[in-house]
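Structure in C-alpha coordinates, see below.
For this depiction, one protein chain was excluded, whereas all remaining protein chains were kept in their positions.
On to subunit A.
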(Lines give C-alpha, C1' and ligand atoms only; values in the text may rest on other atoms or scores of the structure.)
Protein backbone atom coordinates (compact mmCIF):
# COMPACT_ATOMS: atom_id res chain seq x y z
CA UNK A 1 0.00 0.00 0.00
CA UNK A 2 2.73 2.46 0.88
CA UNK A 3 4.53 2.62 -2.51
CA UNK A 4 1.25 3.30 -4.28
CA UNK A 5 0.60 6.33 -2.11
CA UNK A 6 3.90 7.81 -3.16
CA UNK A 7 3.47 6.90 -6.82
CA UNK A 8 0.19 8.64 -7.22
CA UNK A 9 1.62 12.02 -6.29
CA UNK A 10 4.59 11.93 -8.60
CA UNK A 11 2.91 10.84 -11.78
CA UNK A 12 2.49 13.83 -14.14
CA UNK A 13 -0.67 12.35 -15.58
CA UNK A 14 -2.37 13.00 -12.30
CA UNK A 15 -3.18 16.54 -13.26
CA UNK A 16 -4.72 15.84 -16.66
CA UNK A 17 -8.19 14.57 -15.68
CA UNK A 18 -8.67 17.78 -13.74
CA UNK A 19 -8.19 19.88 -16.86
CA UNK A 20 -10.92 17.95 -18.70
CA UNK A 21 -13.39 19.93 -16.74
CA UNK A 22 -15.12 17.04 -14.98
CA UNK A 23 -15.45 18.23 -11.41
CA UNK A 24 -16.34 14.80 -10.12
CA UNK A 25 -13.11 13.24 -11.26
CA UNK A 26 -11.11 16.21 -10.07
CA UNK A 27 -12.68 15.96 -6.67
CA UNK A 28 -11.92 12.29 -6.46
CA UNK A 29 -8.34 12.85 -7.43
CA UNK A 30 -7.73 15.37 -4.67
CA UNK A 31 -9.24 12.97 -2.23
CA UNK A 32 -6.71 10.42 -3.38
CA UNK A 33 -3.89 12.91 -3.22
CA UNK A 34 -1.31 11.96 -0.73
CA UNK A 35 -0.61 14.34 2.12
CA UNK A 36 2.62 12.71 3.11
CA UNK A 37 5.67 14.89 2.93
CA UNK A 38 8.21 12.13 2.97
CA UNK A 39 7.85 10.69 -0.50
CA UNK A 40 10.64 9.34 -2.65
CA UNK A 41 12.23 11.87 -4.93
CA UNK A 42 12.35 9.69 -7.99
CA UNK A 43 10.05 7.20 -9.59
CA UNK A 44 11.43 3.78 -8.84
CA UNK A 45 10.34 1.79 -11.82
CA UNK A 46 11.07 -1.60 -10.36
CA UNK A 47 9.38 -0.98 -7.06
CA UNK A 48 6.27 0.21 -8.82
CA UNK A 49 6.45 -2.46 -11.47
CA UNK A 50 4.03 -4.70 -9.63
CA UNK A 51 1.50 -1.91 -9.38
CA UNK A 52 1.93 -0.99 -13.04
CA UNK A 53 1.43 -4.57 -14.16
CA UNK A 54 -1.60 -5.03 -11.95
CA UNK A 55 -3.05 -1.81 -13.32
CA UNK A 56 -2.42 -2.91 -16.87
CA UNK A 57 -4.07 -6.23 -16.24
CA UNK A 58 -7.09 -4.53 -14.77
CA UNK A 59 -7.33 -2.20 -17.73
CA UNK A 60 -7.13 -5.12 -20.13
CA UNK A 61 -9.78 -7.03 -18.26
CA UNK A 62 -12.02 -4.01 -18.32
CA UNK A 63 -11.44 -3.40 -22.02
CA UNK A 64 -12.31 -6.91 -23.08
CA UNK A 65 -15.94 -7.88 -23.06
CA UNK A 66 -17.12 -9.41 -19.87
CA UNK A 67 -16.50 -13.11 -19.68
CA UNK A 68 -19.13 -15.50 -18.46
CA UNK A 69 -16.41 -17.44 -16.67
CA UNK A 70 -15.93 -14.50 -14.34
CA UNK A 71 -18.90 -15.29 -12.13
CA UNK A 72 -18.02 -18.96 -12.02
CA UNK A 73 -14.72 -18.28 -10.39
CA UNK A 74 -16.31 -17.45 -7.07
CA UNK A 75 -14.96 -15.37 -4.25
CA UNK A 76 -11.20 -14.81 -4.59
CA UNK A 77 -10.85 -14.06 -0.89
CA UNK A 78 -11.68 -17.58 0.11
CA UNK A 79 -8.80 -19.70 1.35
CA UNK A 80 -7.70 -22.59 -0.87
CA UNK A 81 -9.74 -25.74 -0.63
CA UNK A 82 -6.87 -27.67 0.79
CA UNK A 83 -3.62 -26.93 2.51
CA UNK A 84 -1.10 -28.96 4.44
CA UNK A 85 -0.96 -26.75 7.54
CA UNK A 86 -3.61 -24.28 8.65
CA UNK A 87 -2.35 -21.81 11.25
CA UNK A 88 -5.23 -20.27 13.15
CA UNK A 89 -4.24 -16.81 14.31
CA UNK A 90 -2.22 -14.27 12.39
CA UNK A 91 -0.36 -12.67 15.26
CA UNK A 92 3.37 -12.70 15.65
CA UNK A 93 3.29 -16.30 16.88
CA UNK A 94 1.28 -17.54 13.91
CA UNK A 95 3.43 -15.79 11.35
CA UNK A 96 6.61 -16.85 13.12
CA UNK A 97 5.50 -20.48 12.89
CA UNK A 98 4.60 -19.99 9.23
CA UNK A 99 8.02 -18.49 8.52
CA UNK A 100 9.92 -21.24 10.30
CA UNK A 101 7.86 -23.98 8.66
CA UNK A 102 8.72 -22.56 5.27
CA UNK A 103 12.30 -22.21 6.37
CA UNK A 104 12.47 -25.86 7.35
CA UNK A 105 10.67 -27.42 4.41
CA UNK A 106 13.39 -29.17 2.56
CA UNK A 107 12.30 -28.35 -0.94
CA UNK A 108 10.69 -25.19 -2.24
CA UNK A 109 6.95 -25.59 -2.25
CA UNK A 110 7.07 -28.60 0.01
CA UNK A 111 4.47 -27.43 2.52
CA UNK A 112 1.32 -25.54 1.70
CA UNK A 113 0.54 -23.23 4.58
CA UNK A 114 -2.46 -21.00 5.14
CA UNK A 115 -2.58 -18.44 7.96
CA UNK A 116 -6.12 -17.53 8.97
CA UNK A 117 -6.55 -14.19 10.75
CA UNK A 118 -9.96 -12.77 11.45
CA UNK A 119 -9.03 -9.13 11.89
CA UNK A 120 -6.35 -7.77 9.60
CA UNK A 121 -6.41 -4.41 11.39
CA UNK A 122 -5.24 -6.31 14.49
CA UNK A 123 -7.42 -4.11 16.66
CA UNK A 124 -7.73 -6.71 19.40
CA UNK A 125 -4.58 -8.72 18.83
CA UNK A 126 -2.17 -9.02 21.70
CA UNK A 127 0.85 -8.64 19.46
CA UNK A 128 0.46 -5.02 18.46
CA UNK A 129 -0.92 -3.91 21.83
CA UNK A 130 2.11 -5.24 23.63
CA UNK A 131 4.68 -3.10 25.41
CA UNK A 132 7.26 -4.76 23.22
CA UNK A 133 9.86 -5.67 25.78
CA UNK A 134 12.31 -8.52 25.64
CA UNK A 135 14.15 -9.80 28.67
CA UNK A 136 16.05 -12.82 29.83
CA UNK A 137 15.30 -12.27 33.51
CA UNK A 138 13.04 -15.23 34.05
CA UNK A 139 13.22 -17.94 36.64
CA UNK A 140 12.48 -20.84 34.31
CA UNK A 141 15.51 -21.88 32.23
CA UNK A 142 13.29 -22.64 29.24
CA UNK A 143 12.03 -19.07 29.22
CA UNK A 144 15.57 -17.72 29.46
CA UNK A 145 16.70 -19.84 26.54
CA UNK A 146 13.68 -18.83 24.49
CA UNK A 147 14.42 -15.16 25.10
CA UNK A 148 18.12 -15.55 24.35
CA UNK A 149 17.39 -17.30 21.07
CA UNK A 150 14.79 -14.71 20.14
CA UNK A 151 17.14 -11.85 21.01
CA UNK A 152 19.77 -13.39 18.78
CA UNK A 153 17.16 -13.68 16.02
CA UNK A 154 16.04 -10.09 16.21
CA UNK A 155 19.56 -8.77 16.41
CA UNK A 156 20.23 -10.45 13.06
CA UNK A 157 16.77 -9.93 11.76
CA UNK A 158 17.72 -8.88 8.27
CA UNK A 159 19.65 -12.08 7.74
CA UNK A 160 16.50 -14.00 8.55
CA UNK A 161 13.65 -11.84 7.39
CA UNK A 162 15.18 -9.67 4.71
CA UNK A 163 13.34 -9.88 1.40
CA UNK A 164 15.19 -9.15 -1.81
CA UNK A 165 14.08 -5.87 -3.34
CA UNK A 166 12.27 -4.64 -0.26
CA UNK A 167 13.29 -2.27 2.50
CA UNK A 168 15.34 -3.79 5.31
CA UNK A 169 13.62 -4.48 8.62
CA UNK A 170 14.22 -1.91 11.34
CA UNK A 171 12.79 -3.08 14.63
CA UNK A 172 14.00 -0.03 16.59
CA UNK A 173 15.43 -2.31 19.21
CA UNK A 174 16.36 -0.18 22.22
CA UNK A 175 18.99 -2.13 24.10
CA UNK A 176 18.38 -0.44 27.41
CA UNK A 177 17.79 -3.60 29.42
CA UNK A 178 15.36 -4.46 32.17
CA UNK A 179 15.83 -3.36 35.77
CA UNK A 180 14.03 -5.49 38.35
CA UNK A 181 13.84 -4.22 41.91
CA UNK A 182 13.44 -6.55 44.87
CA UNK A 183 12.30 -5.83 48.39
CA UNK A 184 13.80 -7.37 51.56
CA UNK A 185 11.62 -10.45 51.52
CA UNK A 186 12.09 -11.24 47.86
CA UNK A 187 15.81 -10.55 47.59
CA UNK A 188 16.78 -14.21 48.00
CA UNK A 189 14.48 -15.22 45.14
CA UNK A 190 16.14 -12.59 42.98
CA UNK A 191 19.53 -14.04 43.83
CA UNK A 192 18.39 -17.54 42.94
CA UNK A 193 16.99 -16.29 39.67
CA UNK A 194 20.22 -14.41 39.04
CA UNK A 195 22.17 -17.65 39.36
CA UNK A 196 19.79 -19.47 37.02
CA UNK A 197 20.02 -16.70 34.50
CA UNK A 198 23.79 -16.52 34.57
CA UNK A 199 24.01 -20.27 34.19
CA UNK A 200 21.75 -20.14 31.18
CA UNK A 201 23.95 -17.54 29.56
CA UNK A 202 22.06 -14.31 30.18
CA UNK A 203 24.14 -11.25 30.91
CA UNK A 204 22.58 -9.94 34.09
CA UNK A 205 24.17 -7.92 36.88
CA UNK A 206 23.04 -7.63 40.48
CA UNK A 207 23.17 -4.17 41.99
CA UNK A 208 23.08 -3.13 45.62
CA UNK A 209 21.01 -0.04 46.50
CA UNK A 210 24.05 2.25 46.50
CA UNK A 211 25.25 0.91 43.15
CA UNK A 212 21.74 1.36 41.88
CA UNK A 213 21.65 4.97 43.03
CA UNK A 214 24.98 5.56 41.33
CA UNK A 215 23.88 4.11 38.04
CA UNK A 216 20.40 5.57 37.94
CA UNK A 217 20.29 8.61 40.23
CA UNK A 218 16.62 9.26 39.54
CA UNK A 219 15.54 6.07 41.34
CA UNK A 220 14.34 6.22 44.93
CA UNK A 221 16.15 3.32 46.56
CA UNK A 222 14.35 3.61 49.88
CA UNK A 223 12.94 0.09 50.28
CA UNK A 224 14.94 -1.63 47.60
CA UNK A 225 17.17 -4.44 48.81
CA UNK A 226 18.53 -5.68 45.51
CA UNK A 227 18.27 -4.82 41.84
CA UNK A 228 18.95 -6.90 38.77
CA UNK A 229 19.87 -5.18 35.52
CA UNK A 230 20.09 -6.92 32.15
CA UNK A 231 23.18 -5.78 30.33
CA UNK A 232 22.73 -7.39 26.90
CA UNK A 233 19.93 -8.64 24.68
CA UNK A 234 17.30 -6.88 26.74
CA UNK A 235 15.18 -3.90 25.93
CA UNK A 236 12.19 -3.19 23.78
CA UNK A 237 11.30 -3.08 20.08
CA UNK A 238 8.42 -2.36 17.78
CA UNK A 239 6.01 -5.33 17.74
CA UNK A 240 4.13 -4.16 14.66
CA UNK A 241 7.36 -4.14 12.63
CA UNK A 242 8.26 -7.63 13.77
CA UNK A 243 4.82 -8.92 12.87
CA UNK A 244 4.96 -7.35 9.44
CA UNK A 245 8.51 -8.58 8.87
CA UNK A 246 7.48 -12.15 9.61
CA UNK A 247 4.39 -11.75 7.49
CA UNK A 248 6.19 -10.22 4.53
CA UNK A 249 8.89 -12.85 4.55
CA UNK A 250 6.47 -15.72 4.96
CA UNK A 251 4.25 -14.46 2.14
CA UNK A 252 7.30 -14.07 -0.07
CA UNK A 253 8.09 -17.72 0.66
CA UNK A 254 4.64 -18.78 -0.43
CA UNK A 255 2.45 -18.78 2.66
CA UNK A 256 -1.15 -17.84 1.89
CA UNK A 257 -2.88 -15.32 4.11
CA UNK A 258 -6.61 -15.56 4.55
CA UNK A 259 -8.84 -13.06 6.31
CA UNK A 260 -11.52 -15.07 7.97
CA UNK A 261 -12.62 -16.63 11.21
CA UNK A 262 -12.39 -20.28 12.12
CA UNK A 263 -15.87 -21.17 13.29
CA UNK A 264 -15.83 -24.90 13.31
CA UNK A 265 -13.89 -28.03 12.53
CA UNK A 266 -14.90 -31.15 10.72
CA UNK A 267 -13.29 -34.07 12.44
CA UNK A 268 -13.49 -37.81 12.75
CA UNK A 269 -13.63 -39.45 16.14
CA UNK A 270 -11.82 -42.61 17.10
CA UNK A 271 -13.19 -44.16 20.27
CA UNK A 272 -10.45 -45.68 22.37
CA UNK A 273 -10.33 -47.30 25.79
CA UNK A 274 -7.58 -46.64 28.29
CA UNK A 275 -6.15 -49.42 30.41
CA UNK A 276 -8.51 -48.41 33.25
CA UNK A 277 -11.53 -48.78 31.03
CA UNK A 278 -12.06 -45.07 30.59
CA UNK A 279 -13.46 -44.17 27.17
CA UNK A 280 -11.48 -41.62 25.19
CA UNK A 281 -12.66 -39.88 22.05
CA UNK A 282 -9.63 -39.04 19.99
CA UNK A 283 -10.46 -36.50 17.36
CA UNK A 284 -8.67 -36.00 14.10
CA UNK A 285 -9.30 -32.76 12.26
CA UNK A 286 -10.19 -33.20 8.60
CA UNK A 287 -11.42 -29.75 7.61
CA UNK A 288 -11.20 -26.28 9.11
CA UNK A 289 -14.26 -24.16 8.41
CA UNK A 290 -13.15 -20.63 7.68
CA UNK A 291 -15.94 -18.06 7.60
CA UNK A 292 -15.50 -14.86 5.63
CA UNK A 293 -15.78 -11.56 7.53
CA UNK A 294 -19.26 -10.06 7.63
CA UNK A 295 -20.64 -12.87 5.58
CA UNK A 296 -22.23 -16.27 5.94
CA UNK A 297 -19.95 -17.69 3.28
CA UNK A 298 -17.45 -20.22 4.52
CA UNK A 299 -14.88 -22.51 3.05
CA UNK A 300 -13.95 -25.87 4.53
CA UNK A 301 -10.21 -26.11 4.16
CA UNK A 302 -9.02 -29.69 4.03
CA UNK A 303 -5.82 -29.92 6.00
CA UNK A 304 -3.35 -32.32 7.52
CA UNK A 305 -2.39 -30.18 10.53
CA UNK A 306 -3.82 -27.28 12.46
CA UNK A 307 -1.70 -24.96 14.59
CA UNK A 308 -3.55 -23.09 17.32
CA UNK A 309 -1.79 -19.74 17.58
CA UNK A 310 -4.91 -17.82 18.43
CA UNK A 311 -3.42 -16.26 21.54
CA UNK A 312 -5.98 -14.99 24.01
CA UNK A 313 -8.77 -16.75 22.12
CA UNK A 314 -7.10 -20.14 21.83
CA UNK A 315 -9.19 -21.51 24.68
CA UNK A 316 -12.34 -20.84 22.71
CA UNK A 317 -10.85 -22.55 19.68
CA UNK A 318 -9.96 -25.59 21.76
CA UNK A 319 -13.53 -25.73 23.02
CA UNK A 320 -14.76 -26.20 19.47
CA UNK A 321 -12.99 -29.54 19.58
CA UNK A 322 -14.45 -30.59 22.87
CA UNK A 323 -11.49 -29.85 25.11
CA UNK A 324 -12.93 -28.99 28.48
CA UNK A 325 -16.43 -30.13 27.64
CA UNK A 326 -16.08 -33.66 28.93
CA UNK A 327 -17.06 -34.92 32.34
CA UNK A 328 -15.06 -33.76 35.34
CA UNK A 329 -12.12 -35.97 36.10
CA UNK A 330 -11.68 -37.25 32.57
CA UNK A 331 -9.01 -36.04 30.21
CA UNK A 332 -11.61 -34.36 28.05
CA UNK A 333 -12.86 -32.47 31.08
CA UNK A 334 -9.60 -30.61 31.56
CA UNK A 335 -10.11 -27.29 29.79
CA UNK A 336 -7.39 -25.56 27.85
CA UNK A 337 -6.21 -23.21 30.57
CA UNK A 338 -5.69 -20.09 28.45
CA UNK A 339 -8.04 -17.18 28.82
CA UNK A 340 -7.82 -13.51 27.91
CA UNK A 341 -6.85 -11.12 30.67
CA UNK A 342 -7.10 -7.39 30.08
CA UNK A 343 -4.07 -5.28 30.84
CA UNK A 344 -3.86 -1.52 30.63
CA UNK A 345 -0.92 0.44 29.27
CA UNK A 346 -0.79 4.19 29.84
CA UNK A 347 1.33 6.70 27.96
CA UNK A 348 2.46 9.48 30.27
CA UNK A 349 4.38 12.63 29.49
CA UNK A 350 6.92 13.87 31.98
CA UNK A 351 9.41 16.46 30.74
CA UNK A 352 11.68 16.07 33.78
CA UNK A 353 11.68 12.32 33.76
CA UNK A 354 14.64 9.97 33.53
CA UNK A 355 16.83 10.25 30.44
CA UNK A 356 17.80 8.16 27.48
CA UNK A 357 19.43 5.31 29.36
CA UNK A 358 16.27 4.48 31.31
CA UNK A 359 15.89 0.74 31.44
CA UNK A 360 12.55 -1.06 31.49
CA UNK A 361 12.06 -0.70 35.21
CA UNK A 362 9.93 -3.24 37.06
CA UNK A 363 9.23 -2.44 40.68
CA UNK A 364 8.60 -5.21 43.23
CA UNK A 365 5.02 -4.00 43.51
CA UNK A 366 4.52 -4.96 39.87
CA UNK A 367 4.43 -1.44 38.43
CA UNK A 368 6.60 -1.07 35.34
CA UNK A 369 7.53 1.76 33.04
CA UNK A 370 9.79 2.33 30.08
CA UNK A 371 10.82 5.20 27.90
CA UNK A 372 8.88 5.62 24.70
CA UNK A 373 10.52 7.66 21.99
CA UNK A 374 12.61 10.75 22.51
CA UNK A 375 10.01 13.28 23.61
CA UNK A 376 9.81 12.62 27.31
CA UNK A 377 7.05 10.04 27.01
CA UNK A 378 6.92 6.84 29.00
CA UNK A 379 4.60 3.91 28.99
CA UNK A 380 3.60 2.34 32.24
CA UNK A 381 1.29 -0.28 33.62
CA UNK A 382 0.78 -2.95 36.23
CA UNK A 383 -0.82 -6.37 36.43
CA UNK A 384 -3.96 -6.18 38.57
CA UNK A 385 -4.38 -8.30 41.69
CA UNK A 386 -5.94 -11.72 41.25
CA UNK A 387 -9.30 -10.66 42.55
CA UNK A 388 -9.50 -7.38 40.66
CA UNK A 389 -9.21 -8.53 37.07
CA UNK A 390 -10.99 -6.12 34.72
CA UNK A 391 -13.77 -7.30 32.48
CA UNK A 392 -12.49 -8.79 29.21
CA UNK A 393 -15.56 -8.05 27.18
CA UNK A 394 -14.06 -4.94 25.66
CA UNK A 395 -10.80 -3.05 25.40
CA UNK A 396 -11.91 0.13 27.19
CA UNK A 397 -9.28 1.82 29.35
CA UNK A 398 -9.99 2.58 32.99
CA UNK A 399 -8.10 5.73 33.89
CA UNK A 400 -9.11 5.47 37.52
CA UNK A 401 -6.95 2.38 37.67
CA UNK A 402 -3.95 4.53 36.83
CA UNK A 403 -4.79 7.04 39.55
CA UNK A 404 -5.35 4.36 42.18
CA UNK A 405 -2.84 1.68 41.49
CA UNK A 406 -0.04 3.00 39.34
CA UNK A 407 0.67 6.64 40.02
CA UNK A 408 1.32 6.43 43.76
CA UNK A 409 3.83 3.62 43.43
CA UNK A 410 5.40 5.12 40.33
CA UNK A 411 5.84 8.46 42.02
CA UNK A 412 7.26 6.71 45.09
CA UNK A 413 9.81 4.88 42.99
CA UNK A 414 10.77 7.74 40.65
CA UNK A 415 10.19 11.10 42.36
CA UNK A 416 10.29 12.93 39.02
CA UNK A 417 7.04 11.20 38.12
CA UNK A 418 5.07 13.13 40.71
CA UNK A 419 4.51 15.70 37.98
CA UNK A 420 3.23 13.89 34.91
CA UNK A 421 0.33 13.98 32.56
CA UNK A 422 -1.43 10.94 31.12
CA UNK A 423 -1.31 11.41 27.35
CA UNK A 424 -3.28 8.33 26.37
CA UNK A 425 -3.67 4.68 27.09
CA UNK A 426 -4.75 1.43 25.59
CA UNK A 427 -5.72 -2.02 26.71
CA UNK A 428 -4.72 -5.38 25.36
CA UNK A 429 -5.20 -9.01 26.22
CA UNK A 430 -2.67 -11.34 27.78
CA UNK A 431 -3.20 -14.93 26.64
CA UNK A 432 -3.10 -15.83 30.30
CA UNK A 433 -2.31 -19.40 31.26
CA UNK A 434 -4.30 -19.84 34.45
CA UNK A 435 -2.23 -22.82 35.52
CA UNK A 436 1.27 -21.42 35.65
CA UNK A 437 1.53 -18.42 33.28
CA UNK A 438 3.89 -20.25 30.95
CA UNK A 439 3.55 -21.25 27.33
CA UNK A 440 1.84 -24.43 26.21
CA UNK A 441 3.69 -25.80 23.21
CA UNK A 442 2.87 -29.19 21.77
CA UNK A 443 -0.03 -31.49 20.99
CA UNK A 444 -3.06 -32.47 22.99
CA UNK A 445 -3.57 -36.18 23.66
CA UNK A 446 -7.17 -36.09 22.48
CA UNK A 447 -6.65 -34.29 19.20
CA UNK A 448 -4.47 -36.08 16.71
CA UNK A 449 -3.28 -33.26 14.53
CA UNK A 450 -3.50 -29.95 16.37
CA UNK A 451 -0.42 -28.19 17.70
CA UNK A 452 -0.75 -25.52 20.38
CA UNK A 453 1.46 -22.48 20.76
CA UNK A 454 -0.22 -20.12 23.19
CA UNK A 455 -0.57 -19.24 26.83
CA UNK A 456 2.54 -17.10 26.87
CA UNK A 457 0.90 -14.77 29.41
CA UNK A 458 2.56 -11.56 28.46
CA UNK A 459 5.86 -12.77 27.07
CA UNK A 460 4.67 -14.17 23.76
CA UNK A 461 6.10 -11.40 21.60
CA UNK A 462 9.60 -11.78 22.98
CA UNK A 463 9.49 -15.56 22.63
CA UNK A 464 7.88 -15.63 19.20
CA UNK A 465 10.94 -16.25 16.99
CA UNK A 466 12.28 -19.09 19.13
CA UNK A 467 8.85 -20.55 19.90
CA UNK A 468 7.97 -20.49 16.21
CA UNK A 469 11.15 -22.39 15.48
CA UNK A 470 10.32 -24.90 18.22
CA UNK A 471 6.87 -25.59 16.80
CA UNK A 472 8.30 -25.92 13.29
CA UNK A 473 10.82 -28.44 14.62
CA UNK A 474 8.02 -30.39 16.26
CA UNK A 475 6.12 -30.53 13.01
CA UNK A 476 8.90 -31.17 10.53
CA UNK A 477 11.54 -32.96 12.58
CA UNK A 478 9.20 -34.69 15.00
CA UNK A 479 11.00 -33.45 18.11
CA UNK A 480 12.56 -30.37 19.61
CA UNK A 481 16.04 -29.92 18.24
CA UNK A 482 17.59 -26.64 19.31
CA UNK A 483 15.70 -25.96 22.54
CA UNK A 484 14.18 -28.68 24.68
CA UNK A 485 10.73 -27.39 25.59
CA UNK A 486 9.17 -30.68 26.58
CA UNK A 487 8.40 -29.33 30.03
CA UNK A 488 6.11 -26.80 28.42
CA UNK A 489 3.87 -29.44 26.88
CA UNK A 490 0.25 -30.11 27.66
CA UNK A 491 1.02 -32.97 30.03
CA UNK A 492 1.64 -30.65 32.94
CA UNK A 493 -1.92 -29.35 32.60
CA UNK A 494 -3.32 -32.87 32.77
CA UNK A 495 -1.10 -33.81 35.69
CA UNK A 496 -1.84 -30.44 37.32
CA UNK A 497 1.85 -29.91 37.91
CA UNK A 498 2.44 -26.26 37.24
CA UNK A 499 5.82 -25.19 35.97
CA UNK A 500 5.81 -21.84 37.69
CA UNK A 501 7.49 -18.75 36.44
CA UNK A 502 8.24 -16.51 39.37
CA UNK A 503 9.05 -13.40 37.43
CA UNK A 504 5.81 -12.44 35.74
CA UNK A 505 5.33 -8.77 35.01
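One rule holds in what follows: contacts are C-beta pairs under 8 Å (C-beta built on N, C-alpha and C of every residue); 3 or more make two chains touch, one makes a residue touch a chain; residues count from 1.
One rule holds in what follows: contacts and distances are computed from a predicted model.
K.L.:
If you look up the hidden chain in UniProt, what protein name do you find among "NADH-ubiquinone oxidoreductase chain 4", "Aspartate aminotransferase", "pyruvate dehydrogenase (acetyl-transferring)" or "Exosome component 7"?
P.N.:
So, among "NADH-ubiquinone oxidoreductase chain 4", "Aspartate aminotransferase", "pyruvate dehydrogenase (acetyl-transferring)" or "Exosome component 7", the name matching the hidden chain's UniProt entry is "NADH-ubiquinone oxidoreductase chain 4".
K.L.:
Any idea which of A:37, A:294 or A:479 touches the chain not displayed?
P.N.:
From the options A:37, A:294 or A:479, the contact with the absent chain belongs to A:479.
K.L.:
Using the touch definition up top, pick the residue from A:172, A:195, A:270 or A:424 that touches the left-out chain.
P.N.:
Checking the options A:172, A:195, A:270 or A:424, the one contacting the hidden chain is A:270.
K.L.:
Check the options A:80, A:162, A:254 or A:498 and report the residue that touches the missing chain.
P.N.:
The missing chain is touched by A:80.
K.L.:
Per the definition of touch given earlier, which of A:227, A:303, A:461 or A:488 contacts the omitted chain?
P.N.:
Selected residue, touching the omitted chain: A:303.
K.L.:
Tell me, which residues in subunit A touch the chain that this view leaves out?
P.N.:
On the subunit A side, contact with the omitted chain comes from 80-82, 84-85, 105-107, 109-112, 268, 270, 272, 282, 284, 286, 302-305, 442-443, 448-451, 474-479.
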